[in-house]
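The structure under discussion is supplied below as C-alpha cells; questions concerning it will follow.
Just one protein chain is left out here, and the rest sit where they should.
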Amino acid sequence: MRYLPNSPTERAAMLEAAGHKSIDELFAQIPENLKLRAPLNLPGPLSEPEILEFFRQAASQSAKDYVSLLGAGAYSHYRPVAVDALISRGEFFTAYTPYQAEIAQGTLQAMFEFQTLIAQLTGMDVANASLYDGSTATTEAVLMALRITRRNRVVLARTLHPEYRQVLETYVRHQDVDVVGIPYQPSGLLDLGALESSVKDAAALVIQSPNFLGAIESVHEISEIVHRAGALLIVTVTEPLSLGILRPPAEADIVAGEAQSFGVPVAFGGPYVGFLASKEKFLRQLPGRLIGETRDAEGRRGYVLTLATREQHIRREKATSNICTNQSLCALTATIYLSLLGKKGLKALAEHNLAKAHYAAGQLRAIPGTATPFAAPHFNEFVVKTPVDAEVLLAALREEKIIGGLNLEKFFPELKNHLLICVTETVSKATIDRMTEVFRRFGTKSDSQSTAARLSTAPVGRNS
Amino acid sequence: MRYLPNSPTERAAMLEAAGHKSIDELFAQIPENLKLRAPLNLPGPLSEPEILEFFRQAASQSAKDYVSLLGAGAYSHYRPVAVDALISRGEFFTAYTPYQAEIAQGTLQAMFEFQTLIAQLTGMDVANASLYDGSTATTEAVLMALRITRRNRVVLARTLHPEYRQVLETYVRHQDVDVVGIPYQPSGLLDLGALESSVKDAAALVIQSPNFLGAIESVHEISEIVHRAGALLIVTVTEPLSLGILRPPAEADIVAGEAQSFGVPVAFGGPYVGFLASKEKFLRQLPGRLIGETRDAEGRRGYVLTLATREQHIRREKATSNICTNQSLCALTATIYLSLLGKKGLKALAEHNLAKAHYAAGQLRAIPGTATPFAAPHFNEFVVKTPVDAEVLLAALREEKIIGGLNLEKFFPELKNHLLICVTETVSKATIDRMTEVFRRFGTKSDSQSTAARLSTAPVGRNS
Amino acid sequence: MGNPIRQARPHVTRNEDLIFERTSPGKSGVDLPPLDVPAVSAEDVLGADLYRADVDGFPEVSELEVIRHYTRLSTWNYGVDTGLYPLGSCTMKYNPRINETVARLDGPATDHPYAPASLAQGCLKILAETARCLAEITGMDAVSLQPAAGAQGELTGILIIRACLAERGDPRKFILIPDSAHGTNPASATISGYEVRNLKSNARGCVDLAELDRVMTDDVAGLMLTNPNTLGIFETQIREIADRVHAKGGLVYMDGANMNALVGVARPADFGVDVMHLNLHKTFSTPHGGGGPGSGPVAVKKFLEPYLPTPTVEQTSEGAYRLNYNRPKSIGRVRAFYGNFGMAVRALAYILANGPAGLRQTTEDAVLNANYVLSQLKDVYDLPYDQPCMHECVFSDRRQAARGVRTGDIAKRLIDYGFHPYTTAFPLIVPGALMIEPTESACKPELDQFIEALRSIAEEIEQDPEFVLKAPYTTRVRRLDEAHAARKPVLRWRPGKPLEQPSR
Partner (left out) sequence: MGNPIRQARPHVTRNEDLIFERTSPGKSGVDLPPLDVPAVSAEDVLGADLYRADVDGFPEVSELEVIRHYTRLSTWNYGVDTGLYPLGSCTMKYNPRINETVARLDGPATDHPYAPASLAQGCLKILAETARCLAEITGMDAVSLQPAAGAQGELTGILIIRACLAERGDPRKFILIPDSAHGTNPASATISGYEVRNLKSNARGCVDLAELDRVMTDDVAGLMLTNPNTLGIFETQIREIADRVHAKGGLVYMDGANMNALVGVARPADFGVDVMHLNLHKTFSTPHGGGGPGSGPVAVKKFLEPYLPTPTVEQTSEGAYRLNYNRPKSIGRVRAFYGNFGMAVRALAYILANGPAGLRQTTEDAVLNANYVLSQLKDVYDLPYDQPCMHECVFSDRRQAARGVRTGDIAKRLIDYGFHPYTTAFPLIVPGALMIEPTESACKPELDQFIEALRSIAEEIEQDPEFVLKAPYTTRVRRLDEAHAARKPVLRWRPGKPLEQPSR
C-alpha cells in the first residue's frame, strides 16, 4: 500500500525487537469471539487514477454547469487562487491544534489575525478562533447568554436562518429553556412591537442581519429595547461580506456568524467556519479556542492558546462548551482571503454584490405579476414573489442552466411562491437578464396585480 | 496593480530619499526621442477571474476530450498528484539557479539525486543537471564528441527523431562538420552494413533506441562496430520509461535524451527536460550544470555547483556550451516522479506500457489490409500500415474522439499511409478496441494482402 | 550532553510582523472585474445609519506580501509533512494528496447544499457511500455524517440515547464515564442534560466490573466508553461490560477516537456497543488543518436509527439519492446543512485507496509501531500500566520528575531533536503522562531516531536537568509565558505600538 512507510523487513525487525512472534500476538488483548472473521466488505484498493475517475464520475452528476442563485447561508464568491496555494502548504494543513506553541507559531499568529479581523468586522472587542459553523456559533452565543444572565428564556426572530433555529433547539432542549419566536413585519424587518412584550426577562434576543429574507435590521433601535429589558442582544451574520458596507452591530453584546463567504468553498454545505465575537466583559464566557499574545523567555512576542481553564480538557463537565477540534484551516482561509481583499477590496466587492442584487431586483420587479414584497433595504439577497407556481418557474430556469434561488415555502408556509434569490459578483449581467427573460415569459398576464406589486416595493432609501 | 507591494506614499518617500523630483527624472538617461509616447497597445488589465476565463476559453478549443495515441517524443503518462503538490512549494519554484549553496541545498540535493537517477537508468557513470530538451541534449552530446575526438564527421541513424536531427543541423551548420545519415533495415533497425562503411573516421554515431519507428536497437552489436572505428557511440532515448525493462545502453559513450515521460506534462511541446550522461572520463567535457557532493566548514555533507570552469560565465567564448538557465524544475519533477514509482513501480509501469502496445499491435495486425511492417521488438510505440489513406483513417478516429497517431509521411516520404502509434497506460482496452473497430471498418477488402501482412510481422521473440 | 543533536537547519527568514503591521494605505491583493451592471450608491440604498465607510484597521497589502507573510508563517509550523508527529490520541497519520485533489473538483467543491436533488446526485452518492463504508467498518447499521467533529459526535450520540430512553418512558439522570476519558465526554454529556458519574479504573487501567455494578444503577442512562481506552489498552471485558449496562436498561456509547487500532480487525457492533462516533480527521486521514475542520460521524444500531439527526440520505427504489426530512423521532439537527461534506470526500478517497486489505495492514502497522516504541523505551521511562498496547503507549515522567523534569519539559526538549512531542499530561489517571501514538505513518528509521532522542533526553536529565528545563533552544520563540497571556489577555491587535516586542 503506497501510503505505508514500513517494508516487510522493517516490520519483521520491529516485531522481533518488540518481543512478539506474530502480528496476531499484538491483538491478543482482543477476545477471539470479538474479532472480525471475514475481510471487510468494502470497495478498493484503488490506484490514484481510479480514485480520480470515481470522483470525476460523481462530479459529472452535479450542478457544475449551472449558475446558482442560491444563498441562504452558503454564498458563491470568487476565490483567489493564492488562498488554496497557501492553505495547501503541508505545514499548515497537516498540523494539529497548536498545543506546542514553539512549533506552531504559524497557526497561532494566523489565528490571532483571524480573531482581530472578526473583531474589526463585527465591531466587537474580542473574537474566538472559530467554531463549527454559523448555526453552532449562534447556539454557543445563546448558551453564553444563558450562563451570563442566569435567565432561561430565549427570544428568536423568525427571520433567523431556520436551520440555525433547529440546531439551537437541539442544544437547549434539555436545559429547560423556553424558546419563543417573534414575527417579521410586512417590510421583512423584525416586529418591534412583538419584541417589547416578549423580550422581558429573557436571557437574549437573537436576530440575523441581513436576515433570512434579506432585510437589513436596524440593530441600534433593537438593542435599546433589548437592553432596557436587561437581556443580551445576539446578532447573527450569515453573509459577513455585507459588513464591508454595513455599519457593524456594535450595540450587540455578542455577534455570531458564518464566515464561509470569505474564500471557503460552498462544498455542499461544509466544512465552513463559525465565528463568535463579544464585548470584552464576556471574554471568559467565550467557548472554543482563544489565541493570546505573550512574550517568550527572551522577551520576544509570540502567541499561545490561552484561558484553557474554560475548556473541556480542563473543566470537563463544567466547561463553557464541549468543543475541541474547531475549523482552523477554514479560519486560515478566511484570514488569507480577507488579507488579499483588504480594506479597499472588501468594500468594492460588497458594493459589487449590492449593485448586482439591486439590478436583478429592479429588473424582476418591473415584470408584471412579479414582485419583491419586502421593502426593507437588502444586500445581495432578496425575496421575489413569482408570477406562477415557484416550482414551475425554477424548472424553467434550470432549462437555462440557472438554479433560481430557494423556494421559501419550505421554511415559511405563508410565503408560497416566493423565492429567496442571491446575486453575488459571480453572476453576470447576462445571466441576470436571461433569468429575467424567464420570469417575463410567465409574467405577461395579470397586469393590475403587477402595478400593485410595483407600488408595494419601491426601495426605501432611508435618506429619502 | 495587485502584484505591486509599494503604496503611493512609499513611492513618494523613496523618490524623495533618492533625491529625485519625479519619476520621469529616473528615466532621464533615456533620450527623449527614444521614449515611448503612446501607451502600449495591449489587452488588460484583467482581474484574476477574467484571466481564468480567458484561458478556459482557449482550453475549450483543445483536444482535452480526446484520447491521444501520439508519442513521437512526447508521451502521455499519468502524473501522481504528489508531484505537483511538491514542485508547487514556493521554496522550489521561485528560487534561482543555486548560486548560494547555503540557502539552496534543497535544489542542490534534489539535482544531485536527479543526476544519480539518470546515471542509474542509462547505465552511465555521470549525468548533468538537465538541458533544455532531448533535441538539444542530443546536439550537446554531438558537440562533446566533436571536442573529444577532434574529428568532424557525424553519422546519424535516419531513425533518430527528425526534429532532433534538424536541431543538430542548426547547431553544427557553422562548425564545418558533415552530417551523414544511415538507413534502417526492413525490420526497422539500423542498417549495420551501411554503418560499417560510414562510421569510419567519424566523431560519433547517433542512434535512438527505441528508435523513431519504435524499434529497439541492439546497442551492444552497434557499439562494437562504432568503437572499432574509433568513434563514439551516442544513444538518444526519447521514452526513458522503456529503461525500466530495457537493458541500459551501457556500451555507449554518451547517452542523451528527454525525460518528459517522468511526470512532466505534455503541454504542447514544453517545457520538457533534456538529460545527458556519459562515461566518467568525459566528465569535464559535459555541458551545463553539474552538482557535486562536498563538505562544509564543519564537516557536514552538502552539495554545490561544481566544475564551473567548463561554463560560459567563466570560460565565455571557450565554454563547453552557452547554456545557462536549464530546466531544473522539470528535473525536480522527474526526480520526484521516479522516487514515487521507485524500482518496483518503474518496472511495473513499463510492463503495462509494453502489454498495452502489444495488445493494440496484435489487434491491428489481425485486420485485413492492416500491417505492422517492422518486425523488430518495440516498447510502447509501433508503426501501422493503414488499410486506406492514413488521413481518412485519422479523421474517422477523430469521430471516435481518438487522435490516432502520427502520419509518418510527414517525416518519411517512403512511409505513406503509415502511422506511428503510441499506447501508454493512459489508454484503456476499451479505447484500443474502439480504435481497432475503426481500422476494421476500412480493412474488410483485399484479404490476400492482409495474410501477407500477418506473415511479415509475427513478433520476433529473440529467445524463440 | 547526551548524543549530539542531529538536525537540519532551514535557512533563516526575517522576523514577521502581523499582517496589520505590514499595511500601507491604498494597496490591495485583488483587483475586481469591471462592474457590468449600473453602480448604486451604498450610502443612498442603505441610508446613513446603516452605511459603513470602511473597516478601521483592516489590512492593506499586495498579493505578493500575502504570499510571503503566510509562507513565512507556515515555516514556523510543524506538520505531518515535516516529520514524525506522535501526538497521543490524535492519530496524526499521512494526509494523502489525492484526497485534497478530489475534494477540490468542481461539483464536490462547488455544489450548493440547497441545489435540487436532481443536480446533487454526485454529492449525495458520496455521502451515502461514505456512510455505508463506515457502517461496514464499525459493524453498525446506520450512520449520520452531520456531526462536525468528535465532540459533536458524542453530543449527538448521547442525545440519541436520551431520545430512545425518553421514548421508553424515562431518560434517566446519569451517564457513567471512566476517569480515563477525554474531556469532551463529560462536557458532551452535560449538554445532553445528564449528570456525569465517574467510573474509577482498575489496576489495569480498565473498567472494574465490580465498580461498574456498584455505580450502574437504574437511574443511569448509559456508559460512555473509549475502546481502546486512552491508555491504548483494549477493554478485554467490553462484552460483559455492555451486557451489564444493558441488563440495567442502560445503553453503551463508544468513543471511537481510537478506531485506528481496530479497523479491519474488530467491529464495535460485536462488542455490544449501541452508538458510537468516529473521527474522520484521525482514523480516516482527513487533515487536522491546525485544529480542524474535522468530522465526527455517528454510527448506531438499527433500533436507534429513528433518532439520527435530520436529514438522512436515502436511496430510492430507482437508485436515486434523496434527503429525508420527515423523521418524527429524530433528535433534530446538530449543524446546518449535512455536516463537513468535504471531509467525507477525503475519508472515502482514503477508504477506496486502501481497500479491505490496506485498512487492515494499516491497523497492524499502527499497533506494531506503538509496541515497538513501548519495547524500546520501557527501561528508561516508567510504564505505569505494564502490558502490550494497541495503537499508542503511555509512559509517565515519574523517574524524571524525581530530578525535577516533567513530561512537559521533556516534550520541549524533544523539539530540539526535530520531533513534534507526544501528548503531555493526558490521560489524567497517569500523573505526568507521555502519551505516544506513532500511527502507521512512522517508518522504523524515523522511530529509531525518535527512540534515540528520548533515550538521549533521559540521559541529559541524569547529567544536567537544568539544561533540559530551559529547552527548546532551536525554535523561533521559546517557553512562551502562558501565565502572562492569561493574566491580562490580549486577543487581538489594535493600532499603535504592540504590547510585546516583535521577536528578533
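Per-chain numbering from 1; labels A, B and C assigned in written order.
In this section, a residue touches a chain if its C-beta (ideal position, glycine included) is under 8 Å from a C-beta of that chain, and two chains touch if they have at least 3 such contacts.
Because the structure is predicted, anything quoted here is derived from the model rather than measured.
Engineer: Can you say which of B:Gly188, B:Gly214 or B:Gly302 touches the chain missing from this structure?
Structural biologist: B:Gly302
Engineer: Write down which of B:Leu243, B:Ala259, B:Ala334 or B:Met435 is the residue touching the left-out chain.
Structural biologist: B:Leu243
Engineer: Pick out the residues on chain C that sit against the missing chain.
Structural biologist: 4-16, 22, 24, 62-65, 67-68, 71-72, 75-78, 81-83, 94, 96-97, 415-419, 441, 443-446, 449, 474-476, 502-504
Engineer: Need a quick check: the contact residues on chain A for the chain that isn't drawn.
Structural biologist: Its contact residues with the unshown chain are 1-10, 45-50, 81-82, 85, 90, 102-103.
FYI, only the chains that are shown with their structure count from here on.
Engineer: How many angstrom lie between the centres of chain A and chain C, each centre taken as the mean Cα position?
Structural biologist: 21
Engineer: Return the distance between the CA-based centres of chain A and chain B, expressed in whole Å.
Structural biologist: Chain centroid spacing, chain A to chain B, equals 49 Å.
Engineer: Give me the residue numbers in chain C that touch at least two other chains, ranges are fine.
Structural biologist: In chain C, 26-30, 32-33, 60-61, 63, 67, 71, 98, 100-101 touch at least two other chains.
Engineer: Listing for chain B: what residues touch at least two other chains?
Structural biologist: Answer for chain B, listing residues that touch two or more other chains: 48-49, 81, 85.
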